[in-house]
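Heads up, one of the protein chains got dropped from this complex, but the rest are sitting where they should.
Presenting subunit A:
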């Protein structure tokens, strides 16, 4: 578990580290959350913008990943397309996988529907990781992967 104060501290370090590695993460609302956004070309040739946030979850006291995908005009990519073309979740996905914890909820700050990965297992997973790296980098190496975010090689876990 992570206190909110510690989370904010880690988030700041994380964004700096990402910036050194030329990743465009930005602190938002005085360090309340971090945001990364980029364009992505789907197999169909369609270009979508991906919006990814790291927020603190007060109940579980761990970071949570929130994300969504939009057309250029602001309409979200439909759920089925997100599952099939972006997250590429196979129908045979194992029921205990992290991706099975992806849900659609109202974003706590933006007030519109975003996807999130439910943090109920985060603490357990983080304990198993037992790494000396920054908490958020370790965390993102597990959770980011679920939505296709891969860490720069220089930040890979040892």
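We adopt the following convention: contacts are C-beta pairs under 8 Å (C-beta built on N, C-alpha and C of every residue); 3 or more make two chains touch, one makes a residue touch a chain; residues count from 1.
Definition applied: contacts and distances are computed from a predicted model.
Visitor: Which one, "Ras-specific guanine nucleotide-releasing factor RalGPS1", "Ubiquitin-like modifier-activating enzyme ATG7", "Probable cytosolic iron-sulfur protein assembly protein 1" or "Blast:THO complex subunit 5", is the UniProt name for the chain you do not see?
Guide: "Ubiquitin-like modifier-activating enzyme ATG7"
Visitor: Among A:62, A:86 or A:117, which residue is in touch with the absent chain?
Guide: A:86
Visitor: Which positions on subunit A touch the chain that was left off?
Guide: Counting only subunit A, the missing chain is touched by 19, 21-24, 26-30, 37-41, 47, 49-51, 68, 70-76, 79, 83, 86, 88-89, 91, 95, 100, 103-104, 107, 110-113, 148-150, 152-153.
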